[in-house]
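Have a look at the structure that comes next, please.
A single protein chain has been omitted from the complex, and every remaining protein chain is retained in its original position.
Presenting chain A:
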């Protein structure tokens, strides 16, 4: 909707809106349309969204440039360490995983421009300080069942080596330990031990996703485990391993 097609009154409102909020014309039109051309409603609309103004977008670009590689359009390992430093968090901290999830990052320890900026926008911050303040609430997202599942499933693709279909065992174990420290799964140590002793190969996506179901639905005594069910064979083997070694009682 081009502005010259609007009536005089509407055009004025757009101008006013832009002046007050610093938003772009496009955003102004969007907000006013959403509020049926009432200025106050448009303000409410604008500020209830995590919309960043033009100035904010500039700030985000500055942030990105601070951390990106000198000769590539990516933030890589060094930049990420720097970022963690500035946030006062350990690079191994699980909150980095949450942030990466918001950014929809394709690979561990790498952010493209779009991922970085888009992610921060969706989190709703435009500076390091603001991001630092947000850290507790980001951590809290792990407590939400639905979000945890999304983050968990995201982790598989994210932690994979580029071009690989499955996840290396070492990385998988590391990730599981990280994720289930938050969720307290009593069989975690046995699981990792079992994998190293008996499996010693990569982890498929199916195994990864099904493990979460296993953790969520099967009690640590395995009283409701159905070996005739559709569990992946690796989990069946794990159950056998637990029974063989006397970690749980056979039914």
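Simple rule for what comes next: contacts are C-beta pairs under 8 Å (C-beta built on N, C-alpha and C of every residue); 3 or more make two chains touch, one makes a residue touch a chain; residues count from 1.
Convention: contacts and distances are computed from a predicted model.
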Chain not present in the shown complex, as UniProt names it (candidates "Cullin family profile domain-containing protein", "Pyruvate dehydrogenase E1 subunit alpha 1", "thioredoxin-disulfide reductase (NADPH)" or "Proteasome subunit beta"):
"Cullin family profile domain-containing protein"
From A:12, A:129 or A:206, the answer for touching the chain not displayed is A:206
Considering the entire assembly, which residues of chain A contact the chain that has been omitted?
165-166, 204-207, 209-210, 213, 228-230, 232-233, 236
